[in-house]
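Structure provided below as structure tokens; questions to follow.
Rather than the whole complex, this shows some of its chains in their spots.
Letters are used for the chains, namely A and B, taken in the order the chains are written, and counting of residues starts over at 1 for each.
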Amino acid sequence: MKFTVSEIAQMLNGTVVGNDQITINSAAKIEEGLPGCISFLANSKYEPYIYSTLSSAVIVNKDFVPKKDISATLIYVDNAYTAFTILLEEYQKRIAGSKSGVEQPSFIGENSETGENCYRGAFSYIGKNCVIGKNVKIYPQAWLGDGVEVGDYSVIHPGVKIYDNTIIGKNCTIFANTVIGSDGFGFAPQPDGSYKTIPQLGNVIIEDNVSIGSNATIDCATMGSTIIRQGAKIDNLVQIAHNVEIGKNTVIAAQSGVSGSTTVGEQCVIAGQVGLVGHITVANNTKIGAQSGLGKSIKKEGLSLSGSPARDLNEHLRSMALVRRLPELEERLKDLERKQETSDFQ
Amino acid sequence: MKFTVSEIAQMLNGTVVGNDQITINSAAKIEEGLPGCISFLANSKYEPYIYSTLSSAVIVNKDFVPKKDISATLIYVDNAYTAFTILLEEYQKRIAGSKSGVEQPSFIGENSETGENCYRGAFSYIGKNCVIGKNVKIYPQAWLGDGVEVGDYSVIHPGVKIYDNTIIGKNCTIFANTVIGSDGFGFAPQPDGSYKTIPQLGNVIIEDNVSIGSNATIDCATMGSTIIRQGAKIDNLVQIAHNVEIGKNTVIAAQSGVSGSTTVGEQCVIAGQVGLVGHITVANNTKIGAQSGLGKSIKKEGLSLSGSPARDLNEHLRSMALVRRLPELEERLKDLERKQETSDFQ
């Protein structure tokens, strides 16, 4: 996809200084730019790069005053960072927007409907009684069971598997090979040592504007629903167990896991490789550091936690510093013991 | 799927008090029930909910005596919990049982056979020389390589990949996008710093009644077999490396990993995000707490372990309590040092 600098300036409501007929075909950081690229300068720390960048154009704040000659064409805007983001979004939208229609072979069951302007990729499978909104993209090799609902503008990437009766809201993105709605891990021990499967009859509800990464797993509820509230962002390889609820705008980084029946509040930030035990409640605005293990409910909002078991971040750091210094502490203890012996002896 | 209360009572060998012609179309916890749902009351802690539940019917123990009016229809049975489980299973069986036949397009290689009443979903792929038992379900987009065997009544969910020569027993369930039998991670360092791939020629054997979650990975053996013994239950995103053996009825929770050539005994319970190093043996009935790291063999049966490195659970808890109290211990040490100095000075 190609634009002239002039077209971009118009899109961003900006003013051009330099050649506005240059063609832009990619974006790059200002320090890595190549001819044909567009970059931005927002943080003055990066200003030195603007004098040497090979990018063909740079978006700058309207108050930017060059201290030397610049070979790139400049586009002056109110806020360079925001403008750059808008540009990238526009670019991505145009690329993504190009997919629509039905590739063959693909499968759609009885009584399932798709809204206008949908994309159904080759080898995708939609079961019976599904309701697919408008502008939804179902990429190749995705599988939707029976009775699945997907809201307008949501994107189901290649190889995603969505079990029966899952409900997905609007503007959601589910990346490749993620599995939504497979059975929760529930087994009842039997007298002979074997386990009997506890039927998992609930579903998964994903509200609007949720993003879920690749190869993640979100189990259906035993009864009722596993719920991902609106605006939540879940990274690759995350595990969400049965009957969990993830609050609005909560962010969970890669490889973390939330055990069954736990409720995580709104606006929480859970870093990578964290584990939460089952049947606990985590208050809104809780922050949990990487590799932590949370073993009990957090009632107070806004805490920062770390460690396994997780506790107050600062206390954790203090203890960890002392763990590092344990050899020294033992030396001091030995020293006191020696002096004690000497004094006993005297 | 819909039943009348009368039909359900007959299925459970129960006695109805109330309207037995109400239609039931879902199950719910007693505290979350809605009209059309059936719930159960087994634990007297939940008794208050039976007087306010919106569920249309509740299964209760035969000795239950209401203390107030109840609007729901009651079904009296010998054991309410067991009866409810039986009901859910029956429900699930009827749903699951509905799939059979071959959807097109699907692929089956030379010399492969499927037993009676199988389901082969669209876009599923079965290689050459495979033997698929009766009542097996191979969901859409599953892939079976050459020479794979799947026993009667096993279910291979959408997108599962099963490499050549894997043997899967009866009544097994493999959830979506799990990979069975891909190469073990084996590389021989070369003098120039590169690594040469060690050919992985073994297979995976999964015995009867095993359940494996979604997006898990089970590697084939270098030579011989990686073995999952009967009744083992493995959760989502678990990694089982080459030449591992998982014992009968052992349970492994989400995101745990077992390294190459390790043997885990029978009836073990491994919690989430646990790691086991390679080439060790773990005795029967071992319990390992979440996020633990087991670095050596466990010879004695029935131990409870925790921590990284993992050791006796109680010792681990005691040490962790002291880690939390390290700032206090250091204060006490300083205090003694000050007193010591004072006494030296006197």
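Just so we're on the same page, contacts are C-beta pairs under 8 Å (C-beta built on N, C-alpha and C of every residue); 3 or more make two chains touch, one makes a residue touch a chain.
Source: prediction; values computed, not measured.
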item: Identical protein chains across the whole complex (2 displayed); value: 3
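In this text, only the chains that are shown with their structure count from here on.
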item: Rigid-body rotation angle, subunit B and subunit A, from Cα fit (steps of 5°); value: 120
item: Whole-Å separation of chain centres (CA-atom averages), subunit A against subunit B; value: 26
item: Interfacial residue positions of subunit B with respect to subunit A in the complex; value: 26-29, 32, 85, 88-89, 91-92, 95, 103, 105, 121-123, 139-141, 157-159, 173, 175-177, 209, 211, 213-215, 231, 233, 235-237, 248-249, 251, 253-255, 266-267, 272-273, 290-291, 320, 323-324, 326-327, 329-330, 333, 336-337, 340, 343-344
item: Contact footprint of subunit B on subunit A as seen in their complex; value: 105, 107, 123, 125, 141, 143, 159, 161, 163-164, 177-179, 182-183, 185, 187-188, 193-199, 201, 215-217, 219, 223-224, 237, 239, 241, 255, 257, 259, 273, 275, 277, 293, 308-309, 311, 315, 318-319, 322-323, 329, 332-333, 336, 339, 343
